[in-house]
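With one protein chain withheld, the remaining protein chains of the complex are depicted in position.
Up next is chain A:
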């Protein structure tokens, strides 16, 4: 089992419900492939540093999960097939990255209730 982190960008033409539905699809995909979802973050609509598919903004999402290596390849196939996804990046987390992610998560949690 390894920890992975995926950042993906959805097209800005989608409505809010549609983005939620898309994210849910990927989250369920991870679980159905035998992974464990640790964190799911939405960064909202952000400006891109350069245009992708002639679009200058996009919805950013971050998924943080555990699983076997074949999960990643399966998941990336679904990312490629999905037209709503403009870009994605999956990264294997080393121990420093995991530490950082945990810190980040706890910071987000403490920020939310306040």
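Keep in mind that, in the parts below, a residue touches a chain if its C-beta (ideal position, glycine included) is under 8 Å from a C-beta of that chain, and two chains touch if they have at least 3 such contacts; residues count from 1.
As a working rule, contacts and distances are computed from a predicted model.
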Problem - Per UniProt record, name of the chain withheld from view ["DNA-binding transcriptional regulator YhcF, GntR family", "Raffinose/stachyose/melibiose transport system permease protein", "Small ribosomal subunit protein bS18" or "Alpha/beta hydrolase"] - result: "Small ribosomal subunit protein bS18"
Exercise for the section: Determine which one of A:1, A:45 or A:89 touches the chain that has been left out. Expected result: A:89
Completion exercise
chain A positions in touch with the non-displayed chain are 7, 9, 48-50, 52, 58, 60, 62, 87-89, 91, 94, 96-97, 99-100
